[in-house]
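Shown here: the complex without one of its protein chains, the others still in place.
By letter and in written order, the chains are A and B; residue numbering begins at 1 in each of them.
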Amino acid sequence: MNEEALLKANEALEAANQAMFTANNVWMLVATVLVFIMHLGFATLEAGFVQRKNVVNILFKNVMIIAIGLLTYYIIGFNLMYPGSDYAGEFFGFAGFGLSNPEGAAGLIEYADAGYSYWTDFIFQGMFAATCCTIVSGAVAERIKLVPFLIFCFLFVTISYPITGMWKWGAGWLDAAGFYDFAGSTIVHSVGGWGALAGIILLGARKGKYTSKGIRPIPGHSMPLAAMGVFLLWFGWFGFNGGSVLSADAGLVSLVFVTTALAAAAGAIGSFVVSFGMFKSFDLSMALNGILGGLVGITAGADLMGPGEAIIVGFIAGCIIPLSVVFFDKLKLDDPVGATSVHLVCGIWGTLAVGLFGSMAGIGQLMIQLKGIAAIGVFTFLFAFIVFFLLKKSVGIRVPEEEEVAGLDIAEHGSPAYVGVNQAAFSTAKG
Amino acid sequence: MNEEALLKANEALEAANQAMFTANNVWMLVATVLVFIMHLGFATLEAGFVQRKNVVNILFKNVMIIAIGLLTYYIIGFNLMYPGSDYAGEFFGFAGFGLSNPEGAAGLIEYADAGYSYWTDFIFQGMFAATCCTIVSGAVAERIKLVPFLIFCFLFVTISYPITGMWKWGAGWLDAAGFYDFAGSTIVHSVGGWGALAGIILLGARKGKYTSKGIRPIPGHSMPLAAMGVFLLWFGWFGFNGGSVLSADAGLVSLVFVTTALAAAAGAIGSFVVSFGMFKSFDLSMALNGILGGLVGITAGADLMGPGEAIIVGFIAGCIIPLSVVFFDKLKLDDPVGATSVHLVCGIWGTLAVGLFGSMAGIGQLMIQLKGIAAIGVFTFLFAFIVFFLLKKSVGIRVPEEEEVAGLDIAEHGSPAYVGVNQAAFSTAKG
Partner (left out) sequence: MNEEALLKANEALEAANQAMFTANNVWMLVATVLVFIMHLGFATLEAGFVQRKNVVNILFKNVMIIAIGLLTYYIIGFNLMYPGSDYAGEFFGFAGFGLSNPEGAAGLIEYADAGYSYWTDFIFQGMFAATCCTIVSGAVAERIKLVPFLIFCFLFVTISYPITGMWKWGAGWLDAAGFYDFAGSTIVHSVGGWGALAGIILLGARKGKYTSKGIRPIPGHSMPLAAMGVFLLWFGWFGFNGGSVLSADAGLVSLVFVTTALAAAAGAIGSFVVSFGMFKSFDLSMALNGILGGLVGITAGADLMGPGEAIIVGFIAGCIIPLSVVFFDKLKLDDPVGATSVHLVCGIWGTLAVGLFGSMAGIGQLMIQLKGIAAIGVFTFLFAFIVFFLLKKSVGIRVPEEEEVAGLDIAEHGSPAYVGVNQAAFSTAKG
């Protein structure tokens, strides 16, 4: 009976480990679908914030970005970002095309230590990859040519994002240096923001935005779509941050839920307060971007903060939003959806906040955070600038003026977003 | 080897318990995100049911409500609603400001018995809290001033909701008396409904709704938005009810899924049948509110009913909807989205149904249910009435007539919800 007991105990232990592995994997898959639906969030947010005549175009771009992003991440990106110890250098590594695993169900390697399967690892990371391009698409909306934009996205998501991502998440030099970025304030959001900045510098502002009489606001065509986008992004962010725990660890995942939710809420309040002070009106688009700012801000340190600290980080991010939007407008950098303010500025803020609040705070950490922000920022901005520049000098990146006035939906897609109501005579780009 | 077997067996048992704890916690977090997205459901439902000129306003309120609700629930609400045995009285208890736990990941207390973490407990409950205000926002839409409304919400969600919630869910006197309300037909929905009722009594009807020539319908501006809201609310309700099991117990959670889904379906049919009988047309908004009525109706006893009983409860709730809508209109109580019919009337019905159907049915239980409904109703209605009354007498709660005619979007927010199409000359509030 001795032996029987030991055998039974071993069997039980294996069953328990298998159950824990399964629970972890279930959570990671749930997080995956939550991150997936963020792409609908981006699509509706950006569609809501552009003019009625450019809606099909922005939807088309968001559809293509997720398709291209997933496919190229399978072909190249995943093995560039997570080359594994055999292939990784400090700055670059590549484990070969396709998934290095044999194909098919039989090829499954269970990442018993990691707590989820190989395929889960790929698909969770794959959902993140396209995000960086989606951020760009909003900023360059209403005037960029479709095909050059898709070429940019292809290169950005296939090469630039995985390389800088590898520096930290793929065990590269920034990881060794102690840089911390939990779920990607820098690695995902500011990367998208730098790409957006490069794009809007080279593209120029939309016609009629900055006139001799001052800045003319070009309001988005549908606030319900924009609001829907923000709620869906917040919803998905529970997977974006919660899944970045990389296990279903009850304490950590639930802490991340709390910090994520409170930072978003505080971001709305921060943006509300500052924008009311500045504009004396209750600005919905500012409140919406305040939520996103709070979410981007907490992303780097969502697992390091308590709820009180998360509120402070999110509140400050929210306060930054209206200031940043006005600042970019002063520089005549035209960003129809505020992507640079949300993802670049709040991404930087969130990464710095790791050195200021929470369990890793300290001047040394703050310096390391600055180093990571700078290194990834310089690489990404240069990469994006060079690609956009080459595209500009070759095929061109901006649509002709008459297309911009008429709207990209008719010019590039041959069909309007809405049929059956009178278009208003009013069209901001005409003036 | 004896000792080895015992050690191994103990290790296995601990691992198995940890796996179960993790699986429970994963489910509670999934339920949390499902309840979260109900706020998008409320936002789109209410936006769809109001006029085109008041859409930004209703979206802004819904954004602010979730932000205020989460923050104040962290600061005060949670410790007021769940004071814990050291602090609880029968009617009131308070465990102090903020979360009583030390902040940060290290501060996690694993609720091994409850089956999920402390943070999970907070964030799941926090998502519920704001719901009661969201219910009010729909009923008072199109004529309430923004700032007084937000002050009301702040007080309602911070003080009123947690106190009556504590009576049952925080182990207060109604819990001791045997009152049963599984997921909140009374504690959440009718509480919101009583607040809504107080608001619409003190506000008065929208201009042009009740005229000397009879009741003028003021149709919502977008049925796709309204339908989207109902589907999203149904979707989220699987978390609202399913999460209220407070564990991932396979039998109970899946039973709750079945009763919730069937009651919603039966609610649609009930409302369809009765409204067709009354109006001789296939009324989409009635069918939509019938689903919501079915959902509210099953919420108090979703874990006590079999599928057949759930269908009866939901069907009756659906039948109630058109009758109740007509009834409130007869009383000239103007509720643009039907929130009082859905949440108050069906909330009462669902709470009574616990005494009529399912495993707790009985005349004694029915009496206790009545007592709970009455106690919470009186407290909540008085609280809401007094707050709205004081606001009315001080800063005023109703927008000026010209603002109501022009629409709150321009008057309070300075921007329309939609740009780029001609507004119709027709505007119901003008007549």
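General remarks:
Rule of thumb we're sticking to: contacts are C-beta pairs under 8 Å (C-beta built on N, C-alpha and C of every residue); 3 or more make two chains touch, one makes a residue touch a chain.
All figures in this text were calculated on a predicted structure; none of them were measured in a lab.
Considering the whole complex, the residue from A:51, A:79 or A:117 that touches the absent chain is A:117. Annotation: of A:67, A:176, A:331 or A:374, A:67 touches the absent chain (contact as defined above).
Contact with the omitted chain, checked across A:18, A:281 or A:359, is made by A:18. Within the entire complex, the positions of chain A that touch the omitted partner chain are 1-2, 4-6, 8-9, 11-13, 15-16, 18-23, 25-26, 29-30, 32-33, 36-37, 39-40, 43-44, 47, 55-56, 59-60, 62-64, 66-71, 74, 98-99, 102-108, 110, 116-120, 122-123, 126, 146, 222, 225, 412-422. On the side of chain B, the interface with the absent chain consists of residues 2-3, 5-6, 8-10, 12-13, 15-17, 19-20, 23-24, 26-27, 30, 34, 51-53, 219-224, 227-228, 230-232, 234-235, 238-239, 242, 248-255, 257-258, 261-262, 264-266, 268-269, 272, 279, 281-285, 287-288, 291, 303-309, 311, 358-359, 418, 421-427, using the contact rule stated above.
To be clear about the criterion, only the chains that are shown with their structure count from here on.
Centroids built from CA atoms put chain B at 32 Å from chain A.
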